[in-house]
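Read the structure below first, then the notes.
As you look at this complex, bear in mind that one protein chain is not there, while each of the others sits in place.
For subunit A:
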Amino acid sequence: MEKIAEYFDKKDDVSLGKLLKEVENETPISFDILKHSSMRKGKAHIVGITGPPGSGKSTLVSKICKQLAAKGLQIGVVCIDPTSPFTQGALLGDRIRMQELAKTPNVFIKSLATRGNLGGLAASAADVVQVLDAYEKDVILIETVGVGQVEFDVLGIADTIVLVNVPGLGDTLQTLKAGIMEIADLYVINQADRPGANESVKDLKMMIRESGKVGWQPPILQTVATEEKGVKELIESIHEHKAHLKSTNLWKEKRQERNVARLDTMIQGLLSRKVEEYIKEEDGWQHRIQEVKEGKTDPFTVSHEIVNGLIHKNNSKSGGRYVK
């Protein structure tokens, strides 16, 4: 534990890299790292960059970083790519579009594989972001996997969501409408050097108007990431959204909600682990589970028996398997 504090105090990339490696791999020590960083987080502006595959997310992230770094900000980048469900391997290719950042100081890039997570993020993404936050990054950019319609986990960890699209997605946008209108704080039509950008902006404007959204009105920007066009304006909009969050107290509320959500997932994880251990250590349960398996009894009854048994055991410390 002292060593962990030391790693946090050092504030260098080597120490941060070591901390993140533990967290990425969910090693036993990562629990203490997360505990330690939990009370130090909360200052970074966390920005999610999401959108279909190939829309230009990585290229945009690279240009945003370049300009933010020039202002002297400390930046963390988390890039997520899918794990192959067949081999568990992954090819993490976002850095190819960020090559020009290699010599930029103040930019720390971590690539993560989804490792079976389906929501567009990696299982460890929230943890990695938390550690970067505690490591006093000013801005943390999260590039999600190229999303379709349902991968919105980034909502749970980001303050500002940037949805990157390309021209000529009019019809696609219509079909995405249901989920997408609610999630983005900023819309970007990237690859605006390609035909149809103005039409896409018009389509989006109409959809936003139709949605009758109150409060923050998501701006729609055009960018050409490869030429760094529109990036300055995009950064300004991101800052405006941050100012909006702060002035409406949403900044604080989002963090508080996240804390509770975190508590929730921790409880669920801990409980299911405790139940698993309990089932293993008490022989009788295997028999009951076998009965469920064979359809001789129902899972509803037995799940209650197991959970109540565990609670009773902890209360009496004497094992109370048959209490309902």
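Basically, a residue touches a chain if its C-beta (ideal position, glycine included) is under 8 Å from a C-beta of that chain, and two chains touch if they have at least 3 such contacts; residues count from 1.
Just so it is clear, contacts and distances are computed from a predicted model.
A.B. asks: Quick one: the chain not pictured, UniProt calls it what, "Molybdopterin dehydrogenase", "Phosphate transport system permease protein PstA", "Oxidoreductase" or "B12 binding domain of Methylmalonyl-CoA mutase"?
C.D. replies: "B12 binding domain of Methylmalonyl-CoA mutase"
A.B. asks: Among A:Gln88, A:Ser211, A:Ser272 or A:Ser303, which one is in touch with the chain left out?
C.D. replies: Only one of A:Gln88, A:Ser211, A:Ser272 or A:Ser303 touches the chain omitted from view, namely A:Gln88.
A.B. asks: Which of A:Asn25, A:Asn198 or A:Thr301 touches the chain that is not shown?
C.D. replies: Within the whole complex, the residue contacting the unshown chain is A:Asn25.
A.B. asks: Go through subunit A and note every residue touching the omitted chain.
C.D. replies: Residues in contact with the chain left out: 3, 13-14, 16-18, 20-22, 24-25, 27, 29, 83-84, 87-93, 95-96, 99, 102-103, 108-111, 113, 115.
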